[in-house]
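Only a single protein chain was left out; the remaining protein chains are all shown in position.
Each chain gets a letter, A, B and C, in the order it is written, and its residues are counted from 1.
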Amino acid sequence: MSIAGESTNWEPKILAFLCNWCSYAGADLAGTSRIQYPPNVRVIRVPCSGRVNPLHIVSALRQGADGVLVSGCHPGDCHYLSGNLYARRRFALLQRYLTYLGIEPGRVQFSWVSASEGGRFAEVVTEVTEAVRALGPAKRLNVRAESIVAPMELS
Amino acid sequence: MTLSCEAPVVAGMISRQALEEALGGWMQSWRVIAPVRQDGEVRFQPLDEPAAVAWDYANAKHSAKGVYLPQVERLLTYARTRDDLNQVKATDPPAGPTMLFGLRPCDARARLMVDQVMVDGVCRDRYYAARRDGTVVVGLACEHPRSTCFCGAFDSGPYDATGSDILLRSAGDMYLVDVVTERGAELAKDLALEPVDDEHSQRAEQAQAKAEGALRPMERLVGIEAALEGLWDDPLWQEISAKCLACGTCTYLCPTCHCFAVEDRALGDGGERVRAWDSCMYAGFTAHASGHNPRPDQASRWRQRVMHKFSYLPENVDAYGCVGCGRCVVSCPVNLDIRQVLARVWAAARTQAEESAL
Amino acid sequence: MLPDEIRATIGEWLATGEVDLFIGWEPGTVPLTATPAFVRRPDEVDRLIWDATCEHNLARFVRPYRDKTVGIMVKGCDARALIGLMQEGQLKRERLRIVGIGCDGVIDPRRVCERAGVESVEELDGAQLEGDVVVFGDLRIPVAEILFAGCETCNQRDPQVYDLRMGPEHDETSLADRYAHVEAMAALSEDERWERFTSEIAKCNLCYACRNACPFCYCNVCFAEQTNPQWLTPTAHDPDVSFFQIIRTFHLAGRCVACGACTRACPQGVDLRLMLDKLCADVAELYDYVAGEDPEAKPPLTTYRQDDYNDFVL
Partner (left out) sequence: MTDAHPHICHCAENAYLPRSMQILRVITETDDHEIKSFDLVPVDDGEPFRFTPGQFCELSIVGEGEAPFGIASAPVEESFVRFSIKRIGRVTTRLHSLTPGTVIGMRGPLGNGFPMDAFAGKNLVVIGGGFAFTTLRSLLVQILQGGDRDQFGQLQVVYGVREPGLFLYREDLAAWQARDDIQVVQTIDVPVDGWHGQVGFVPQAVQELAPSAKNTVAVICGPPVMIRFTLPVLLELGFGREAIYTSLENRMQCGVGKCGRCNVGSKYVCVDGPVFSMAELDELPPEY
């Protein structure tokens, strides 16, 4: 990964946590149905959106991700009945908190995409990618950001 | 046993104004670090203009340790490639001499103790040595010790010249200049000194007597290592550490605490290996990868803190790991006062002696 | 010294073995500070005090003794911490003997120093707290003017749970101004907010005093100290500090009782209320929940409702 900088051909790097039963299957369906969507997303499959720990999301921003998407089953469809419902409260608070502290609102996004919504998955990814592209490279928490890599007088 | 130096020689006296002029000159050839008051707090910082020296400060909350042992110091930088996982380049410690101006006697002594561990010990720490060898100290005797100062307990005091190359002693409108080392003598040549008249030398003596008198009486600590001998399993460690929050503030602010961690930090395509202050108050300090921890609780960590300062360091470097500056007393969030801990040590040793005498 | 009947009861608890240990405060060795006291024998009860310098949240010290019966003194906010720990199954009510105190707020030593024009508290040698006025030489400073910021807008001065009650009763003021500083921050622009947040935590050197002073931070191995995976390196370096502060405070969402012990314990003067009170405000707004009120209630992040707030989802 190169140092995130203002280079012209910068492409946003987005990390997506997809729940295995719905959103991951939706992404699969988008692929098998040859639906085109931006290639900026790298997927991590999780058993349930409830498995995603805020630690993972903020750590992703820290390691240089320009955007993070967490996508799970629609409320009521969760394979584990309530995983996404617990997650919804956690993410609601996390997103408002990060925004309050000054992280740009588009950086961390949440969506519900079911296994049959291949098209919907492509829409969500396109929307997130464009939002993050508009925001530019992530600097605020990114350990690789220019401002932090500059040799610091550490004493 | 404690750090000491030959008796200093009075070279003359000088006004504060003349000293500030000399400082202007010194700032050309030294990076001068002095106590500077900034938004209500005094810190040791590079001096940008001589008038900024906070002459009448009690003692800075943070010791000057950050100058000779920075909180984070970059040891190596590395590039990360697939096959060569040791493409490293050592960073060069900052060359250029440093002048520690206005250091209180306790901080000056503390630095000498850390020198013995970091440089005169078995192996030589190149980064620390470079900073030390280039440093000269102009000490400022302490006219107003605080209620938490206990330098007197080590047979030292607010006018102890140990660790300074020059010690300034206030005499009202003038400062007496004591030369302590050859380097101090060299430095004194840059000062427009006047001979010391009786009036000022008397005033300085009175100020010294007043300062030494202001120290809170406390049981002498020299020799406490003997008292610590039989106390390994004494319940006092459990009791004193019950309220400790294990936050390590005492070790961060302590001018003699020198323990550090070595960490790798990824930065862009490469990274850096840094040394950063660490604390024996943290569980991770001694935790093994297997999960075993020889110091599993706060009582064993507090025992290590006291034993290291008052038993192991005297045995290994012939100096206590404490100079009585009182910073840990002032800044502890739960006011766990090391003076009370040491009083408990003396008391426990006495009861033990009485019991064994029965 | 505590009032006579309180002292007598605590002495009795200790004498009869009803409690194995009593946790309170005793005078500190630095001016205008108290220090936690762990008392085991009736004759030691005279050491215990209560005044505006007793700022620690003693609920933090109960867990290591949770297999014993413990007596403890708690202010209004500390009592909520006890309730929160009961909700999380860490403490059992029947194993606690609680002396609840109606509290008028605790002193912030930094504000005393500003008023007295000194750098730090120990230069106020001889300063005394007489009633609700700090006396230092000819300086007389009313406690009400040097309160810890959180106490000035506190609406939980009276303990919700106690066996013995001490101190005045208060009619609780409204919530309105408690979140004033949160609203002020929220009103700033995005860059200003990031600047305000990062400048506040720039002072942090990852000593973890805030975590260690908090009754709700009791994980065996905190994420900040994990080595495999290692989430952050314990070197005070901007992304590590912001990462620690964001995640540690977020772990208090729906649990923090705003006692302020973390802010007071911070040696660097970081104002953690700026962050924690935002979480408390959001939890109140979205899930109509206030921490530490009802021992039977389930903390908000451990439950859900079908019609929970959902607008933020794409």
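Please note the rule applied: a residue touches a chain if its C-beta (ideal position, glycine included) is under 8 Å from a C-beta of that chain, and two chains touch if they have at least 3 such contacts.
Just so it is clear, the structure is predicted and the values come from calculations on it, not from any experiment.
Just so you know, the chain we are not showing touches B, C across the whole complex.
Checked against the full complex, the one of B:5, B:185, B:266 or B:343 touching the unshown chain is B:266.
Against the chain not shown here, subunit B presents residues 75-76, 78, 80, 83-88, 90, 117-118, 121-127, 232, 258-264, 266, 270-271, 273, 275, 278, 280, 285-290, 294-295, 300, 304, 307-308, 311-312, 315-316. Contacts to the hidden chain, counted on subunit C, fall at residues 227-230.
One rule holds in what follows: only the chains that are shown with their structure count from here on.
If you compare B-C with A-B, the chain pair joined by more contacting C-beta pairs is B-C. A straight line joining the Cα centres of subunit A and subunit C is 35 Å long.
Measuring from the averaged C-alpha position of subunit B to that of subunit C gives a distance of 32 Å. Centre-to-centre, using mean CA coordinates, subunit A is 48 Å away from subunit B.
In subunit C, the residues touching two or more other chains are 237. Residues of subunit B in contact with two or more other chains: 71-72, 265, 274. Within the complex, the subunit B residues that touch subunit C are 40-42, 57-58, 61, 71-72, 146-148, 239, 242-243, 245-249, 252-253, 261, 263-265, 274, 276-279, 282-284, 289, 326, 329-331, 333-337, 339-340. Residues 1-3, 143-144, 148-149, 154-155 of subunit A touch subunit B in their complex. Within the complex formed with subunit A, the subunit B residues making contact are 66-67, 70-74, 94, 265-269, 274.
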